[in-house]
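Below: one structure in structure tokens.
Every protein chain of the complex appears in place save one, which is left out.
Order of writing sets the chain letters: A and B. Residues in each chain are counted from 1.
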Amino acid sequence: MKELTARLDALRGDTEPQSLDARAISSIVGNPGCGRRNLLDAAGIDKDELARAIRHPMYAKPSRMVLARGAQFEAQVKASGGAQLLTLLREDIGLSIPEAEHEDLKTIGGNEGKLARYRNTVQRLTAVARSAQDGGTLFDHPYLKITVAGYDVFLEPDLVAVKSGGKFYIVEVKSFSVIDGQAPAAAVEGAELQAAVYVYALRELLRSHGFDEDLVADEAIFVCPQNFINKPFAARVNVRNQVAAVRRMLMRMHDLDTILSNLPAGLTFALRGPAGSRSAEELKAGLRLVPARYAPSCLDTCEMARFCRSEEQGSTAVLGRQVREELALDTIGEVVGLARGTRLPGPDQVEQAELLRRAQQYRDELLGSLM
Amino acid sequence: MTVTYVPPTAVLDVLRLLTEGPQPGVVLNSPPGAGKSTAVTYMAHHLARHGDQVRVVAQTNSQVDDLVAKIAAVDPGITVGRYTAYGYPVPATLAASNILIANRFPDLRQAAIVVATAAKWLDPVITERGPWAIIDEAYQMRSDTLLRLASTFERAAFVGDPGQLDPFSVVNVDRWTGLAWSPLQSAVAAMLANNPDIPERQLPRSWRLAPHTAIPVSDAFYPFAPFESAPEQGAREMWMPTRSLGNSPADRAIEHAAANGWAFYELPRRHTVRTDAEAVAAVVALAVRVLERGTMLRDERHPDGARVTADRVAIGVAHRDQMAAIKTGLAETAYPNIRVDTANRLQGSEYDIVIVLHPLSGRRDATAFHLESGRLCVLTSRHRHACIVVARDGIPDLLDAHPSADPVPFNTQPRFPNGWEANQALLEHLIAHRIRAL
Partner (left out) sequence: MSLLTSLARAHASDQAVAQRLTTVRHLHVSSEPLVFVPLAMAGEAHAPLAVMIGTSPDTPELLTVAQPRNRDQQVAFAYELAKIFAAYITPRTNRRLPVRAGASGVQYRCADAPQVWVPNRAGVEFIRILGRSTRLRRSTGEWAVPRNIPVMGKWLTFLADRAEYAGSAMLVAATDALTLHWATGQSTEEDQHLPAVLGWIAPPPGMTGRDAARACENPLKVPPAGPATDPSFDNGILEPLLAAYHQAASPAASRIAEDKIRKELRKQLDGTWHRMWQAITLLRDPSLPAGAHVGVRWERDLDAFTQAADWIATSPGAQPKRDSAVYAARRLYWLERAQQQYDAERAFDDPMVMAEARMIGEAFVGTVIAAVPNRRVGRSLRPLITVSTTDAISLAAGESGLRRPELLDQKTTVVSVTRDGDTVMVELELREGMGSGREPRPGTVPAVGDSVCYSLFKDDYRRAPTLPRKEDTPWTHGGPPKPYLPTEQDAQEPWS
């Protein structure tokens, strides 16, 4: 593990590793087979900076107005010792929570170093875990830790952990709104994967202190604004499948040896070298050595996506997974060549060539002059 | 076959709950080959003794015909009605004197038990409500059909296999997502969502799947409601009366499957079109070879041994174009009539040997369609003796690169296990039975 860490450090250079948040971790689940992304994330490389340096920047940045609005809703729900939240958990979700207090684990006496905060969270949560009774405390902002490719990654989720009926539940306040019981599918998908990262991290915390990981419920609770008003709405969702997916993905992140063993020893993605800033070309040449697995959905989730797309121009991957599946060939040149009959099919391509020629024949016959 | 049926506790429970329980419905879950139609038969007769006509609902005409024959065979003194559409060609198997066939409901008044498809029960809707209904293959029925059907009975038992494919619609809208009565779910899912207190029972044993077959299927597709192979069925045996000339991989795969119940016939790694010619040829060759070699079997139905015939072999695929390609291949062999079908249409059927073209074979990416656990479950649980799965090398990597978890909309329940987990679990099992084609 030490060796791995050293190599990853060298890839990153002198900067502090970029810490992954649950959002980043959960978005890896969308394309976990991508070695390029796994390696850059495992090494804690700032992909946003790197994408800028190679002149393929990601445009979308979070809107401050969105963040502000989210923070405002969260503050409202958690105000007065979590009064609204508690009512929701008791009445809408049906958790039995005895007289409750709200404890913010974000602030501990003077010392706010990462490890101190983590230890404090561990201490408070394990004490409740040990107790036979449900602690009447809403633990806000627990500090959690997971191991990604040998690194300790600290997570500072905006969530509340509460024990009820002998189980810990993770409660997340989200800012997407629910209308007549329905929430936007993409927002729900993202929220569930993030919650799964937290469930996993909380389980790791308890497991590493000798507790049964079943102590953390499979169900996550989301609190959202509903129906154009700020009256909060709570939903309980079973994220067991997501937790399993996150676990498998993290296991995969540990397995970077194959990728690393194919990379030259001195390779680095540090933006600055001894001779000043590295050129975009040099960085790109390095990136090309790391195999990627581009899919159009990367454009929404990965800072490197525009670079990968430009690299894949000419590959059927840029057309999307379904189209690629239908075309069943790697490159657009092969598709077009086989369809037009200007290229001879390889032994593996005979059937597909026949289908493509037939499709091309229909296009020629039927669209003719319109093409 | 005239063994006295000893109903499992689950069936007795279901009958008690149906006749005396506080809820108007009860669910009887039946894993593959767990004696579902025998249970339905028993339940129909039992309820008929209460004096009122029992209505039995199935989903397809062939399911109805099979049930009618089975129910009528139990007791020649009980009249069984086969309620048909006008002009339906009733098969010769329904010739027993206690079977009454009619396309008008009033003509079936004297039948103690009436069986029809859901579509027939609804055309026209029977206005008088009957006290009992048994709904067979209820997981294949859509919620909107049940909505219409529910006025025809007071109480109903819903019988079916929860591991199979969900019903289908050509439209894909999310306006009903999260509604307990969404018409796009299965009838059972809708009924349970609206009535969370409805009791569920499960048939505990499969009479189709032998022990070495039942365990992987149960582990992969029913991990939270496991079942086992019924020990009463005694030993199953399959063997080749002749030694093969040479030692081709296909022969080895068949022999391995005969001895172990499973074989995983693996072709070299390659991305292919869906109708991968090599895979299609391999499937055809395996099916033909099984029959050519005069494969023999022995089981409780054939205690003295019997030769496997072409009507006891089936080929299962995911896509219709694969079906067409395999049929074309078979047409040039001595066995053009071997059944080739998609998972959807193989639901509920049973064969001695099933050859499966794995849905993920040769694929670049795993889509939700390919990963659907019901599809693989249907394909790998139709066989009494042996299942040979044909696939390209590379599926483990494909799964590894797609550890997907489908999003769970608010107010809905996720499917357990999800498709990824089920695929992974079955594959782990299959790898142990791998025979490489080269």
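By definition in this document, a contact is a pair of C-beta atoms (placed from the backbone, for glycine too) under 8 Å apart; a residue touches a chain by one contact, two chains touch by 3 or more.
Computed from a predicted structure; not experimentally measured.
S.K.: Out of B:24, B:199 or B:396, point to the residue that touches the absent chain in the complete complex.
M.R.: Of these options, the touching residue for the absent chain is B:24.
S.K.: So which of A:13, A:35, A:150 or A:320 would be touching the chain we can't see?
M.R.: The single option touching the absent chain is A:320.
S.K.: Please output the residues of subunit A touching the missing chain, sorted low to high.
M.R.: 59-70, 175, 177, 179-181, 225, 227-229, 296-297, 299-300, 313-314, 316, 318-320, 322-323, 326-327, 332-333, 335-336, 339, 355-356, 358-360, 362-363, 366-367, 370-371
S.K.: What residue numbers in subunit B mark contact with the hidden partner chain?
M.R.: 24-25, 122, 124-125, 143-144, 146-148, 150-151, 169-171, 173, 175-176, 179-184, 187, 190-191, 194-195, 320-321, 324-325, 327-328
Basically, only the chains that are shown with their structure count from here on.
S.K.: How many angstrom lie between the CA centroids of subunit A and subunit B, rounded to a whole number?
M.R.: About 38 Å, centre to centre.
S.K.: Spell out the part of subunit B that touches subunit A in their complex, as residue ranges.
M.R.: 174, 177-179, 270-277, 363-365, 367, 400-411, 413-414, 416, 418, 420-421
S.K.: Under the touch definition given earlier, write down the residues of subunit A that touch subunit B in their complex.
M.R.: On the subunit A side, the touching residues are 29, 32-33, 178, 181-183, 185, 188-189, 192-193, 196, 222, 235, 237-242, 244-245, 248-249, 252, 293, 295, 321-322, 324-325, 328, 330, 348, 350-352, 355.
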